[in-house]
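Yeah, one chain of the complex is gone here, protein chain that is, but the others are all in their spots.
Now for chain A:
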Amino acid sequence: MAAPEVVAPPLVAADDSRGRFGDSFFRTLTLAAGILIFGILALVSLYLIIESLAAITASPDKLSSGQPFWAYVAPIALGTLMCATIAIVLSTPVSIAVALFISHYAPARVSKPVGYVIDILAAIPSVVFGAWGMTTFGPGLVPFYTWLSQVCAPIPGLNQVFGTASTTGRTLLTASIVLAIMILPIITSQCREIFIQTPRLHEEAALALGSTKWDMIKATVFPFARNGIVSAVMLGLGRALGETMAVTLVLAPGILTANLIGVGNMTIPAEIALNYPEAFGMRQSELIAAGLILFVITLGVNMIARWIVSRYAEFSGAN
């Protein structure tokens, strides 16, 4: 037995491996959650595709409408696009103006509360928008529709778009206006974020050269925010395309028609919401296939929007 050597205490404690397992475990756990998201999305697309194949390839006599699938889905897809496009056209100018109001026009003290007020609009559930459009807003528009229909009657072209007025006001135009109100806070908040980031020096330089406020906005804010505005509008469009409840409640469904203020037209989400609870078998596949079409359309719109955003992030002088 040799005399015990004097050993320097180890620099690292012996139980140092404590928590090493925790590190790899935690890392794997978080990665697994990320991959789960990938899995969910893959499952959604795969499921939609498999389930719709039955309806897309079925012979017309097996489908509920007695027509080929594309003949069934085309009118409601067109209705969806019409509704969302009108909503975007109505909403974009107002949203940009409201965003400008918050970022540049409102007195500094009220601009924050004003932002909150617009956020309240974003918080209202879509079913409440639908109920409001159905019972208050739609009927309130009837006199306007009647007047519009009378004014436009002798004008060729316009008398197709604004033909015989509905007596309930539950028309595609009403649904579009309700959608426009719903997407207003989305576009506004996105635009506001970008307008605020306009380089201060650009603005001050413009003002120092004698610009009026509007000249300054034209020369500095809009060029800086152009891509951001486009992507905000695309995001709003994506939301409008997928919006279900407001349209389901507001629109009295009917066949595809160019008459925006009369009875008729349908959108894909409303069609699914109205019919899916009672559907089974082939009818269910049909509706799922319609859902797939909607998914593809919104996916395309959103991806274009994101692509614009990423391009903007890389090339902007803001960061």
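Here are some notes:
We adopt the following convention: a residue touches a chain if its C-beta (ideal position, glycine included) is under 8 Å from a C-beta of that chain, and two chains touch if they have at least 3 such contacts; residues count from 1.
Heads up, the rule we're going with is that contacts and distances are computed from a predicted model.
Of "Phosphopantetheine-binding protein", "HAD-IIIC family phosphatase", "Phosphate transport system permease protein PstA" or "NADH-quinone oxidoreductase subunit N", only "Phosphate transport system permease protein PstA" is the UniProt protein name of the chain excluded from the display.
Across the entire complex, the residue among A:Leu148, A:Ala165, A:Ile181 or A:Ile194 in touch with the chain not shown is A:Ile181. Interface note: of A:Leu53, A:Leu78 or A:Val94, the residue touching the hidden chain in the full complex is A:Val94. For chain A, the residues touching the chain absent from view are 19-20, 22-23, 25-27, 29-38, 40-41, 43-44, 47-48, 51, 93-94, 97-98, 100-101, 105-106, 114, 117-121, 123-132, 134-137, 181, 184, 188, 212-215, 217, 235, 238, 241-245, 248-249, 269, 272-273, 276-277, 287-288, 291, 294-295, 298-299, 301-303, 306.
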